[in-house]
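Here the complex is missing one protein chain, while the rest keep their positions.
Chains: A and B, in written order; residue numbering restarts at 1 for each.
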Amino acid sequence: MNDDNVFSVKGLDVHYGGAPALKGVDMEIGPRQITAIIGPSGCGKSSLIRCFNRMNDLIPGAVVSGEVLYHGSDIYAAGVDPVVVRRHIGMVFQRPNPFPKSIYDNVAFGPRINGFKGDLDELVERSLRRAALWDEVQNKLKKSALALSGGQQQRLCIARAIAVEPDVILMDEPASALDPIATVRIEDLMQELKKEFAIVIVTHNMQQAARVSDKTAFLYTEVDEETSARWGILVEYDDTSRIFTKPTDTRTEDYVSGRFG
Amino acid sequence: MSAADVPVPAEAGRTSGEVSVLGRRPARRRVWTDRLATAGLVAAVIMVLVPLGLILFTIARRGLATISWEFLTQPMPYSLRKEGGGLLNSALGTFLMVGLATVFSVPLGVLAAVYLAEYGKKNTLAGVIRFFTDVMTGVPSVFVGLFIYTALVAQIGFGALVGAIALSIIMLPIIVRSSEEMLRLVPSELKDASYALGAAKWQTVSKVVLPSALPGITTGVLLAVARAAGETAPLILTALGSFKIVTTLVGEPISALPLAILSGARNPFAAGQARAWAGALELLVIVLVFTILARVIASRSRISS
Partner (left out) sequence: MRDTYHSELERLDQDVLRMGAMVEAAIEGATLSLAEGDIDRACRIMEADDDIDALFLDMEKRALTMLAQQQPVAGDLRLIVAILRVLTDLERAGDLAYNVAKVTCKDLEIVTLKKVSILIYELGHASRRLFTKALDVWAAKDTASAAEMDQLDDEIDHLYQDLVKELFLLRDETSFEVAMNLVLVGRYFERIADHAVNMAERLRYFTSGDEAHLG
């Protein structure tokens, strides 16, 4: 096993209230690269990414089994505090969700919660710069974050996530609520960020996955004929260039060619 | 598309060879049903507004005659027959008791709401709390007065404190339920964002959920205050009423505006009655100010989000 990996997943199963959502996922997320998770709706992409920072714990009835190793340590081991886990892993959501506070307070929220003692101004500026937002907001840090445009809000959420200095950023369809120009800026930002962070992105936009990612994981649904239960499985996980030029599995081929959705 | 481009509809009731896509004018019958319905609704609204309007008008007219600087700053005269004087003691009593009641009920109510919205959610205890809170909103306020009388006044006598406790029992359910609603309205995405940053539950609640719900909670509190300021029945049995300006909390009966209005209205002397009307106007203004303030805060918070 390559210890360089940020995440190492083995036999991951997710159930919600007894109904299976994801079965038998094995994959590894390497550092400083972008991994995309694609698949038709309802195949468990969001469930998978939420396992990486134990956000699934917040859903009542969610049961996660299997191993998720973060730099070699199982984050689902007994006695592990999910709050501590989440401090090391950043997350950005589909719809920009800045707090109804000032821009400064949004970025400073994470560090303050974690008892940061150093120069907060410097940390806020650094995070906003890395999120390619500093130039646009440096003169209005005290203004409400809600006054920003959708694309700016999303970059603010990215700044907020990286302010706690994680080494991996999870993104659940980060650009799907944004217009095309804002989307391109987020994608460009991801290329910059991957120099320092591992990025895992869930996207239903295949072209985005093709453009942006280094590796792609394709999830697909399996159905139990008798019970009509549906759950997601990992069908193929490979370099993005291979997935989009010569995928191994016909299901992958059909999906990326748009033969079903 | 200019007016010249709009095809002219055929006359209603007339058949013509070519009928434009935009159709004829609506049939006669439909227009009249529409107008009848509108008229009916307007009439209903007017009927509702009339008594309200009359109340406001009457109070204003009668009260304005007696309102003066002297009125607002002088306590009640010992002889009810006397003219002049004011309701300062009652106004102070209202402020004191309502203020205390707010201090008691707001923290308790908001924390209970936090429990219901964030921690208890669907469990049995939360269900029980909600049920009893709903029941309490419907309890006649005189029952509250009776209860406090038996429980406390019989032991420690009439006074501001027991009056405030009675008022806080009235305010509590309102604050709990409205605060719970406001807390529930905070989008779960904000909580997700907070958790994802590594915040524990209490940190999320205190630093994200409560601040976001604050405008809504404030509205609920102000409305509860307005309600408490006008309560009479519970105060009859706990504060009792007085002529003096009272500052002690226990053992000394104290006046409040609703009490003063009641006793003044019962008064055979014109002077007493005049003061009652003025008191009614003063109370009305206080209630209106709080209610309007609540609405302004509510609408401003909606705009900013």
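Some notes on this structure:
Just so we're on the same page, contacts are C-beta pairs under 8 Å (C-beta built on N, C-alpha and C of every residue); 3 or more make two chains touch, one makes a residue touch a chain.
Since this is a predicted model, take the numbers as computed values, not measurements.
Within the entire complex, contacts from the absent chain reach the displayed chains A. Contact with the omitted chain, checked across A:L123, A:A182 or A:A210, is made by A:A210. Between the chain not shown and the residues A:G18, A:P60, A:P180 or A:G258, the one that touches is A:G258.
Touching the omitted chain from chain A are residues 206-207, 210, 243-247, 252-253, 256-261.
Everything that follows uses one rule, which is that only the chains that are shown with their structure count from here on.
Averaged C-alpha coordinates put the centre of chain A at 46 Å from the centre of chain B. For chain A in complex with chain B, the touching residues are 53, 55, 58, 83-84, 86-88, 90-91, 93, 95, 97-101, 109-110, 113-114, 144, 146, 157, 160-161, 164. Those residues of chain B lying in contact with chain A across their complex are 187, 189-190, 192-200, 203, 207-208, 211-212, 304-305.
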